[in-house]
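Here we show just some of the chains, and they stay where they sit in the whole.
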Amino acid sequence: MTSTLSKGGVITSPLAAADTQVVGVVLQEALTDLIDLSLTAKQAHWNVTGPHFRSLHLQLDELVDSAREFSDAVAERAAALSVSPDGRAAAVAAAAQPFPAGYLADRDVVGLIVARLESTVHGLRRGIAATETPDPVTQDLLIGITAKIEEHRWMFQAQLSA
Amino acid sequence: MTSTLSKGGVITSPLAAADTQVVGVVLQEALTDLIDLSLTAKQAHWNVTGPHFRSLHLQLDELVDSAREFSDAVAERAAALSVSPDGRAAAVAAAAQPFPAGYLADRDVVGLIVARLESTVHGLRRGIAATETPDPVTQDLLIGITAKIEEHRWMFQAQLSA
Amino acid sequence: MTSTLSKGGVITSPLAAADTQVVGVVLQEALTDLIDLSLTAKQAHWNVTGPHFRSLHLQLDELVDSAREFSDAVAERAAALSVSPDGRAAAVAAAAQPFPAGYLADRDVVGLIVARLESTVHGLRRGIAATETPDPVTQDLLIGITAKIEEHRWMFQAQLSA
Amino acid sequence: MTSTLSKGGVITSPLAAADTQVVGVVLQEALTDLIDLSLTAKQAHWNVTGPHFRSLHLQLDELVDSAREFSDAVAERAAALSVSPDGRAAAVAAAAQPFPAGYLADRDVVGLIVARLESTVHGLRRGIAATETPDPVTQDLLIGITAKIEEHRWMFQAQLSA
């Protein structure tokens, strides 16, 4: 089964065709990244160990909540622009970033998550730049997501020892 | 990165080693199946079209909620038995079942989801049989999940025309 | 109109045919018993008199709530197994147990309800035994119902003077 | 056991005896009709099939809620007038209207429920006329119930194709 960018049957776009194309690519990339982020944060939520277990276990679930809420918003924005979103396991795995298997020490989890969020921030900021002209509505959505993801990034990064 | 069944550092199991092994395999299989189910149901939630769009859009999100809640319960049960759960994108994709890309007619979505749930039910009932002796606590968890998944299955199947 | 056990059109059972038959009979019997229990408890709720009126009036409504919740769970479990549930007035009346008409003294209501619950407990415990092999999922549902009904039974029985 | 209209021991009526008699008959008839309506709507809730399953399944439960709430209000009004209400299974079955057994297609359920509600509306409007002089308090209760039942009737009738 292919996961190419399929234009949507009965759904039409409020944007010009070229703009829809540009914005659609940005949203699809954000979608798989955010789903992978939600899976990664859950993986860490289950496998973290060490004296800071409980605090990280809870904090990672808040990150899962954000990632799930944002992936839904991004996918529905794509659908509303007549761009069929692809969030199937294969599409997510193709775009996924490596994360170690097995139980993880709390001191390692923080660093891994900071690096993972860094990557998401870079993707989102590229998307903000790319959508400014073709669709300020999508841009505004990405700006809101970036604000929250950068807040999560700070809250993990602040746990690193100076 | 490997996703083999890793035994967990500081965590010990309340079960005998052989029982832990059996139960761990069941839980890991249920985990990737349930995560894939949540991704599939979200995919359908975003891509369904047709006169029954709204009803299915809402019903599929209830299925997503169940699948997410159960995948978390299954993973945490594994972790409590010293079996590191693997819910990373690659592990999920490796166990995933095919689902068509693009927008989908409502009449097709119902059939696809019924088939998808059928498969989950079979896996869960195998797990119920396999865990009865080694761990009735895990068995009870799987029974509860099966009850709800079979309810979802009925509620989609009942939408097929006689 | 007949109320025989009708197999359900588009709905299929996750169980083997013989198991479905056994489990379906248990669920149908539990259904009419629980609906009758809800009607009986309401009847007592409206007709109780005496110094303990208020306490029993409230307690009986809690029993109504349990009986309604459980009859719904039992009927939906049957439907999910392709067994059409029959909760129509005639079916309930055919299975109903006698209960006196008119206003009732509080001292009499307690004894009547204890006896009524005793009967429900016996039926449920027969169902638990009968469903263990064909369907542990249904058995688990009946176990949960029995636990609560036996709690109600204790709370009424404890009001009898030693 | 008889279910004749029993006058209530310690309870006295705020109405004259003849008025109590008239109003008591109206309330008792409304009571068994509303309980039967609640059982019928639950029966349909469990047995409906077809593409509109989910919407009707939910809507029928809202009708169950109304019918239960109103049967309780009607029975407690009777009790407050020293008229013992009879809501036992036999009394309900004696007054019940036929409803088909087994699974039902959604297109048939709508028509059956509209006809069932039609009958309840007629009974209630007769009760409104009959209670105006003997007890405006009971009349006001019946008016409120009629308003809601007629709203339910519209919401099912509106689903019939023109």
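First chain written, first letter: the chains are A, B, C and D, and each begins at residue 1.
Everything below uses one rule, namely that a contact is a pair of C-beta atoms (placed from the backbone, for glycine too) under 8 Å apart; a residue touches a chain by one contact, two chains touch by 3 or more.
Please read these numbers as outputs of a predicted model, since none were measured by experiment.
The complex in this file is a homo-oligomer whose displayed part has 4 chains and whose full count of copies is 12.
The rule is short, and it goes like this: only the chains that are shown with their structure count from here on.
With steps allowed only between chains in touch, the distance from chain A over to chain C comes to 2. For the self-contact between chain B and chain C, the two sides draw on mostly distinct residue numbers; the shared fraction is below half. Comparing the chain pairs B-D and A-B, the larger number of C-beta pairs in contact belongs to A-B. Distance from the chain B centre to the chain C centre is 32 Å, each centre being the mean of its Cα atoms. Separation between the centroids of chain B and chain D, computed from CA atoms only, is 43 Å. Chain C has residues 9-11, 76, 79 in contact with two or more other chains. This structure has the following touching chain pairs: A-B, B-C, B-D, C-D.
Interface residues of chain C facing chain D in the complex, by the touch rule stated above, are 1-4, 6, 8-11, 35-36, 39-40, 42-43, 46-47, 49, 68, 72, 75-76, 78-79, 84-90, 92-93, 96, 98-103. Those residues of chain C whose C-beta lies close enough to touch chain B in the complex are 9-12, 14, 76-77, 79-81, 136-137, 140-141. By the touch criterion stated above, chain B contacts chain D in their complex at residues 52, 55, 59, 106-107, 110, 155, 158-162.
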